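Structure first, then comments.
Heads up, one of the protein chains got dropped from this complex, but the rest are sitting where they should.
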Amino acid sequence: MKKILNNPVDYVDEMLAGLTAAHPEFYRLAGDTGRVVARAMPGKPGKVGIVTGGGSGHLPVFTGYVGPGLLDACAIGDVFASPSAEQMADALRAADSGAGVLRLYGNYGGDIMNFDMAGELVEFEDITCTTVILADDIASAPPAEAAKRRGVAGMVYAFKIAGAAAEAGLDLDGVTRVAQKAADASRSVGAALSSCIVPQAGKPTFDIAEDEMEMGMGIHGEPGVWRDKLRPADAIASEMMDRLLADMPLAAGDRVSILVNSLGATPPEELYILYRIVKTRLDAAGAEVVMPLVGRYATSMEMAGVSFTLIKLDAELETYLKAPCDCAFWSVK
Amino acid sequence: MKKILNNPVDYVDEMLAGLTAAHPEFYRLAGDTGRVVARAMPGKPGKVGIVTGGGSGHLPVFTGYVGPGLLDACAIGDVFASPSAEQMADALRAADSGAGVLRLYGNYGGDIMNFDMAGELVEFEDITCTTVILADDIASAPPAEAAKRRGVAGMVYAFKIAGAAAEAGLDLDGVTRVAQKAADASRSVGAALSSCIVPQAGKPTFDIAEDEMEMGMGIHGEPGVWRDKLRPADAIASEMMDRLLADMPLAAGDRVSILVNSLGATPPEELYILYRIVKTRLDAAGAEVVMPLVGRYATSMEMAGVSFTLIKLDAELETYLKAPCDCAFWSVK
Amino acid sequence: MTLTVTDLRAAIARLATAMEREFDALNAADGALGDGDLGVTMKRGASAMADLAPDLPDDLGQALLACAQAFTKTSGSSYGTLMATGLMSMAKTLRGHTSVDPAQISALIGGARDAMQTRGKADLGGKTVLDSLDAMAKATADLTSREAIATAVAEAAAAAQLALRDKPATIGRARIFGEKTIGMDDPGMLAMTSIAAAIADRG
Partner (left out) sequence: MTLTVTDLRAAIARLATAMEREFDALNAADGALGDGDLGVTMKRGASAMADLAPDLPDDLGQALLACAQAFTKTSGSSYGTLMATGLMSMAKTLRGHTSVDPAQISALIGGARDAMQTRGKADLGGKTVLDSLDAMAKATADLTSREAIATAVAEAAAAAQLALRDKPATIGRARIFGEKTIGMDDPGMLAMTSIAAAIADRG
């Protein structure tokens, strides 16, 4: 097991201790569950709060994106496990400055139940909550069942855009509307090459042969659409673009952004090799690429693989995408 | 072989094609060797140029750090191989705006010979060059032979600090002096857990058992100081801090920065676990930690492992460290 | 003969023992198609309840609320949250009561099922723990004797597990495997079979 850790049960708490020690200008622990990270400097009074939450092991997702122009607080579960409703309620409390809180998170059963329960808890404290659930992974259900799709790297765009909308002073309904629009405009697909190891499990989450890959696999190792021999980079990129463009066709003149994301171990060199094809395909579709993102934005620890997230932008989404933001993992000027 | 690539011989050229396509606001190919990346927007006329160069496979090092407040141009070799003298000469030409060029790179035989040869070539074109060589890896030679040490992640600080000095308008001697001071004030040590694969080699650079690690191993797999069973995170961090502090003792009140760097596959979660110990040790030494860096700043593709780089700051170095810079991988406001 | 907090304490003790024993089996069952944490969820929750047991108040509503919190505090997984939701529903019904007539059990289970269905938005017949609870509620509907109810609860959970085995999963991580899940037990139903047997002392 090639991980640098102490007692696996302490993994998440030690990670949070280090994160907050390294970046006190961005992050602080809030509440008393030990599993809520909030902005070191709260947003302007009256700003709508944005909260996310989910399992650990996806840095910068989820915790990393707490910061100005992004999220206000995050509830952190164990690796790949939902935080509890108690922790989420604490995050909602930390994020509220009276203008209400948007719950913005991925489509996983446990997260939904817990965020719902957390919302019921803080309702008694007069905190108004809305919900936008990311369901961007096209490999996890056909278009007809799009609401059943998993949430993956699309949340990076949603965090950024909703965060900018809140910073711009929109009210809770406005921020919620913008976040939903960003979620609806995003499509992702991933391909995994190797498993990561959940510290408490101590062994790879899934087995995959040395020369195999799986198209459409989920970020926790959920099954994809096919498993086969590893293909050349250009073939992988082409198929991923085929799938994205089939799910969300583009017209000439469309403005889009695309995230070419490493699941962890895959180095940026390989992402750039893939990006050549991505750009060629978008150019061929007549789309204008705005602020492409290439790097590790949503990971599964040391999993090898990539995901692409395509978002179709209107003028409002583009403005918020380009607005400034800051956190330890991403800074837009 | 779990890499996403096409024909291995095209790895570097395709990577550069993708890098420049994704970030045209930062990077452009310069010269006609196809292996020189220069700033998309050249620095102010009269600004001292800074050039680096070295093998591919270390992103963001070297190429990634071309940008305002950082480097002006970079010559890029094959994976883990020096660029040629011709390519370096082209990088020097791209970086010169008449104020001369600092060659700032790591202590590797091939790089030194080629940069020397490149300097001789451009001397005929009235380009004045100075040299600062990074030799920060304390595991590669004892203090008495410090000049023989390899250059590793210390170059991140040197690029940042020298880049800010050049941006501030210092002349060639001034920038060179500041860069040398940063180089002299930096110490690094690394530990590797798994090998990466050089695309054209097609197999791991070195073998290491599933439960082993090697302290002090170099970023190309050069031998370290010991190989043994994998230790707990806190023990690894403690030993690395012991070694750094023995090589460069700190006094109470010293101001330092520290880079906790992933060699590639090791996820940020693990870096933060290590950072707890790093911070505790620096606090115990009475040192003040300024702008700690935690992330993937100098890598070996998908190698698992970490390095720590400690730099002792005086007021001048601290000012330049904190000055703004921008590139696709790092932005300081 | 009514049930009191003493019975609850004894049931918790049996549950904690059973969940300790089934730890690997539940993880493995969940791991076949899911994330393999079901044993963790149940062991943690049950042992947190066992820790609370000596201090549980006589008020069964308060006592069950504490049990629910044992799950919300130790787990964020679906099953833990559903367990908490079900226990909370029972707690609401029994608030202010120090004893409960066995004849009420069926309604309590049915209330838990409904609350959990509201929480998880799954359909009955979808091969989830809801189907176990539905079968348990129905099997105990007309029973009044403690012993008969205990037997019925345990048998109904096991029978439901078997009855749904050949349907495909419709919920959670397993859903995505579709037809492949035919013939496989739903891990949540499997867990409920053990839970019911332990609480009913029919293990």
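As written, the chains take the letters A, B and C, and residue 1 is the first residue of each chain.
Everything below uses one rule, namely that a residue touches a chain if its C-beta (ideal position, glycine included) is under 8 Å from a C-beta of that chain, and two chains touch if they have at least 3 such contacts.
This structure is a prediction, so every number in the text was calculated from the model and none was measured.
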Contact list for the unshown chain, restricted to visible chains: B
Touch with the omitted chain, as defined above, among B:Asn6, B:Ser140, B:Ser257 or B:Thr309: B:Ser140
Listed residues B:Asp10, B:Asp116, B:Asp184 or B:Glu288, member touching the removed chain: B:Asp116
Touching the absent chain when the full complex is considered, from B:Glu86, B:Asp171, B:Asp184 or B:Glu316: B:Glu86
Contact footprint on chain B, counting only the chain that is left out: 77-78, 80-87, 109-111, 113-114, 116-117, 140-141, 148, 200-201, 220, 222-223
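Basically, only the chains that are shown with their structure count from here on.
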Chains in simultaneous contact with chain A and chain C: none
Chain of greatest Cα-centre distance to chain A: C
Where chain A and chain C are represented by their mean Cα positions, the distance between them in whole Å: 33
Separation of chain A from chain B, taking each centre as the mean of its C-alpha atoms, in whole Å: 29
